[in-house]
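Yeah, one chain of the complex is gone here, protein chain that is, but the others are all in their spots.
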Amino acid sequence: MKQQVSSTVNGEPVEFLCAADETLLEVLRDRLSLTGTKEGCGTGDCGACSVLLDDRLVCSCLVFAAELEGRSVTTVEGIATPQALHPVQQKLLEHAALQCGICTPGVVVAAKALIDANPEPTEEETRYWLAGNLCRCTGYDKIIRAVMDAAAEMRGATS
Amino acid sequence: MSEAISEAGAFRQIGTRPIRPDGLDKVTGRANFGADFSLPGMLHGRFLRSPHAHARIRSIDITAALAVPGVKAIVTGKDFPDVAPGDIEGGEGGGDYHDMAVNVMARDKVLYHGHAVAAVAATSTRAAEEAVRLIEVEYEPLPVLLDIDSAMAPDAPLLHDHLYTEGLPEKPARPSNVAQVMESTRGDIEAGFAEADVIIERTYLTPTVHQGYIEPHACLARWGQDEQSTVWCSTQGSFDVRSMTARVLDMSISRLKVIPTEIGGGFGGKTTVYLEPVAILLSRKSGRPVKLVMTREEVFRASGPASASKIKLKIGAKKDGRLTAMSAWLAYEAGAFKGSPMVPGVMCVFAPYDVPAFKAVGYDVLVNKPKVAAYRAPGAPQALFATESAMDELARVLNMDPIELRLKNAVRDGSQASYGPKFNAIGMEACLQAAREHPNYKRPLGPNQGRGVAVGFWFNVGMQSSAEIHINEDGTATVIEGNPDIGGSRASMALMAAEELGIPYQDVRVLVADTEAAGFTNVTGGSRVTFATGMAVIEAARDIISQLKARAAALWNVDVEMVDWVDGKVVARPGVNVEADPLTLADIAGQAAKTGGPLLGRASLNARGAGPSFSVNLCDVEVDPDTGKVDVISYTAIQDAGKAIHPSYVEGQMQGGAVQGIGWALNEEYIFSAEGIMENAGFLDYRIPVASDLPMIDTQIIEIANPGHPYGVRGVGETPIVAPLAAVANAVNAATGLQMTELPMSPPRILAALEAAKG
Partner (left out) sequence: MDSFAFQAPTSLDAAVALLAEQRQASVRTQILAGGTDMIVQMRSVDRAPRMIVDIKRIPETRSIQLGEDGLILGSAVAGAELSARDDVAAIYPGLVEAADLIGSTQIQGRASVGGNLCNASPAGDTIPALIANSAICQIAGPGGWRELAVEDFVVGVGRNALEPGEFLVALRLPAAQPRSADAYLRFIPRTEMDIAVASAGVRVALDENGVCTAARVAIGAVAVTALLVPEAAEALIGTRLDDAACAAAAAASSAAARPISDKRGTETYRRQVVGVLTRRAAVIARDRALGGQA
């Protein structure tokens, strides 16, 4: 029995049919063609599939798509505006904080959520917030610097 | 620090840190990786994998599986052609094509838990999974070998009945699990040890570890009735996928096109094939495109981890610290098929030191684990964990500063490398001196803290590369090359092209092309891309420049010998009477039609002159004496890059390699049950470092120009993982007074050692 689900994805109303045991990650990638959200493990251990569910950071591999009824999702495709990258995206590029880039979509979403919740994160807070976003290329150094730099820039822009 | 100078003078763009050309795609989710491609009518495939680590396959029954609605094709070993033995060319690890074919799909035997036995393509993943569950296989379990000692025992059961040890003076009478023995010696080892005042002798153990790339292996294959196949896949080497797949399926290379997708990490692990031949066969059988994506669990169980090792090391020195002799017995696990990185291990175990006498003997040992693949400086981290641990112990016994001891014995320009050539323009001493002067070497330590030092080394390779540069009508450029960009190499290629052509970096786009559009290019590996493909890009740019000179000379109606390329412009030589202004690339490109047509530069080469890269790492740790937990509180990586084209990406290699090494030292390991089943096949219990485990990783790039490259580049990608194992161990030893010789130094192992030391 397929479930019919009405939700909002990246600000747009979206309706889809899914199986009851289908995950949000599967629906995003396979039914909505939003392949920016990546699957690294399927068990919530790597963070590559991070999305915002009603503004809360979650692993989309650990959410049933059927739970989305009436709720909203933001994916990496919904972070930048048509005019400009989000400061997190811009700073990740300036700091060369990605090598292969597979973890980057999850890092972008998680870092945006961090700064939204805590505009002035310390290094330790940034590291613990991002502990669920595995990166095997960078050793995290440049990611942490980029995210803190983005937070600083956003504070500067709003003050 | 020295600085390389281009023929045109000081660099204008090399050494700057611009945003990578593919940056936007990668921060917005637009970049397409291996699992992101789909085609109309595409099927999804799943594997049936062996539940035994070693068993004979008696029968496979796919009747029930075929009846599952939506199932379109099933393949087993019977669907694959027999492949003759032959050494694998390309890729980044040793091995044999016959073995590769059998690794892709088991035939009469399964040799490790997770070995592929069958694959199903169906209209949905769930249907494919259902069918996999309904395939019936009858196995006859065989004895399981999981470690070097049991596999090398004289009466050990055999993995392969027809494997005879190579490298012995005579072909042995009986088959063995040891595929190869290799020996490397110099000088009189007995005399060297006799002369020594101090001898350190220990056995070091390292576990099976995984590269841990975050993107699982993935591919999409489409077979056509014209026998032409196309494969989209995440790989470090699209040409290697092409040749390996063609070999495994006994097809002509002309019938196969490989399109490399963006690649989500590899570190050596994506230099061979697991999925591609299977996907093509499923596509051929079903007549539809087939996508195969490994689960994370399959990545751990059935891709290519890095060798576990056992190394017995002995070093002798005089009281003043001068080494007199070194010997090593090195055994590396190959997994279920021959081809561990034992050979590079033997070659590099003494490479950092100038020692008058040495002997290293290596063994390539088969066990019932997945066949190993390359992992960043394959073989070196294990070997230098032993050497650098022993050197540190020697420093402690002699009461010498560990950097002084290493400086005293360091190889330098003119030293005969233990693996053969004479070193020229190497950075070992420079790295050691930088480490000695580094503020992090002088920072005071608190209680339960300790500092470790270790040296890293990797040969680096050249190999074959091609590059083309197409000049657009407005004088901007497109570089076409064939190395998947795994860590920002498009930026390095664009910088080198821009530097040569005298145009802004932003005006260069870089295309990583497929196997029909790019010239033949070896794997993204061996720390070779910036060196060798970079050299091809520079030569292709120089090809353009020579054409520009010819065209300007024609426009000016002078002999080509009368013009020069200076600061990005064609100018007339002093004294040549030309009334026109100097011509830029854009000037000439705008008149291309008038001067001979489109401007296209190209180069193909087999790069010689790769320069070895040395490093020194400093590590400070704090050990909790009650739980045995180690916190890395400071880490410093110093490395000779030759010339850093894009310093941020060089630092990134150093930081990433350091952290992989820290993981290897502290927590990463394959844990097997007695039956050979990996018990921690997921990121929950295969514990790679997370952001909160680490401090910032400080870096210092040393630039001793490599004379073998126009800009002085030496590869930087692999050396960074070599030093950390011993750097961390030496720091733990300094903090605790222990002598840890087995990795990982997990909390239970350290606490047990602390308890044992209390007596």
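Note that the chains take the letters A and B in the order they are written out, and that residue 1 is the start of every chain.
Keep this in mind: a residue touches a chain if its C-beta (ideal position, glycine included) is under 8 Å from a C-beta of that chain, and two chains touch if they have at least 3 such contacts.
Note that the coordinates shown come from a computational prediction; the quantities given were computed from them, not determined experimentally.
Novice: Identify the residue among A:Val63, A:Ala80, A:Leu98 or A:Ile115 that touches the chain left out of the display.
Specialist: Checking the options A:Val63, A:Ala80, A:Leu98 or A:Ile115, the one contacting the hidden chain is A:Val63.
Novice: Go through chain A and note every residue touching the omitted chain.
Specialist: These residues of chain A touch the chain that is not shown: 1-3, 19-21, 23, 42-45, 47, 50, 53, 56-59, 61-64, 66-67, 69, 110, 113-114, 128-133.
Novice: In terms of residues, what is the contact footprint of the unshown chain on chain B?
Specialist: Interface residues of chain B facing the absent chain: 69, 124, 126-127, 129-130, 297, 626-629, 666-667, 671, 679-680, 683-685, 687, 689-690, 692-693, 746-748, 751-752.
Just so it is clear, only the chains that are shown with their structure count from here on.
Novice: From the mean C-alpha coordinate of chain A to that of chain B, what's the distance rounded to whole Å?
Specialist: Measuring from centre to centre gives 29 Å for this pair.
Novice: Which residues of chain A touch chain B in the complex?
Specialist: These residues of chain A touch chain B: 19, 29, 34-43, 45-46, 48, 75-77, 79-80, 85, 89-90, 92-96, 98-105, 108, 123-124, 126-128, 130-145.
Novice: Inside the complex, what are the residues of chain B that reach chain A?
Specialist: 17, 19-20, 22-24, 26-33, 35-36, 126, 211-216, 262-267, 293, 295-296, 486-488, 646, 648-649, 651-653, 655-660, 682-684, 688-692, 694, 696-697
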